[in-house]
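Of the protein chains in this complex, one is absent; all others appear in place.
== chain A ==
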Amino acid sequence: MTDEYKPPPLPSPFTNTSPAPVLLTQGAEAHLYKTVSLDPSIPAALKIRPSKPYRHPILDRRLTRQRIVQEARCLVKLVREGVSVPAVLSLDWEGQGGEDGGWGGAWLLMEWIDGPVVRVVLEQWEAWLKKNSSSLDQAQLEQEEERVRGLLRRMGHALGGLHKAGVVHGDLTTSNLMLRLPATSSDPGPTGVSMEGEVVLIDFGLASQSAQDEDRAVDLYVLERAIGSTHPRSEPLFESLLQGYRESYKGATSTLKRLADVRLRGRKRSMLG
């Protein structure tokens, strides 16, 4: 009954590129491939939003186009504003796919970011801490925490820059934050986990342009919850991220005030009693 999963066919012209694109991840909405752009030595990230046959074709085209264009617009705007995100190389919202060359979804070609996602960095660090926590003295522990604080503060700076540019991400998790590998790597310290590199925001599939405190605060809240559930040991350090955020732009204070409201409310909360 359950056949081996086959990803949908690549849209043209990626059926002819060599080397062939390599599938990296498959989300609910999009497939991410590693491919090359112009020259085989220039790597690029290819995001494909395949058509969804369960949807009415008109609705499907409308949504797919809306979303890919929105994502590209946000990225272009952020690049212009100097926020570190992958640059847009090209896109097609009317991609031709399959053998019959019909509607096959939309695709977006982006700059390749070389480096780990923050989720992996924090997971490695937490694993190291768990293994060595007994043999660490107070000074070492503080030094290590200071390093993570520094990373979180830089993440806060990046988010502040994002919000300052008038864009909200919509799906902030540590999987959507990357560290661009620096040209010369410094000593990663006793943990062997490097936290160097510029923080780069990726995956703007749910992003939108908004300058409202509400949307910005929800962005931060989503990230706070994501860190709480995936990196319990780093959660107490979240305050550093907010500190970095506070330093990064003027309107941050009112957003953080709103964040306090967002934390308290919601349908998510039990209303018993």
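Basically, contacts are C-beta pairs under 8 Å (C-beta built on N, C-alpha and C of every residue); 3 or more make two chains touch, one makes a residue touch a chain; residues count from 1.
In the analysis below, contacts and distances are computed from a predicted model.
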Practice problem: Given the options "PATL1 protein", "N(6)-L-threonylcarbamoyladenine synthase", "Trafficking protein particle complex subunit" or "Similar to Anaphase-promoting complex subunit cut9 acc. no. P41889", say which is the protein name UniProt records for the missing chain. | Solution: "N(6)-L-threonylcarbamoyladenine synthase"
Self-check item: Touch with the omitted chain, as defined above, among A:13, A:27 or A:232
Solution: A:27
Quiz item: Any idea which of A:171, A:196, A:214 or A:235 touches the chain not displayed?
Solution: A:171
Quiz item: Looking at A:56, A:80 or A:250, which residue reaches the missing chain?
Solution: A:56
Practice problem: List the residues of chain A that touch the chain left out of this view. | Solution: 1-5, 8, 26-29, 52-56, 58-59, 62-63, 170-171, 206, 222, 267, 270-272
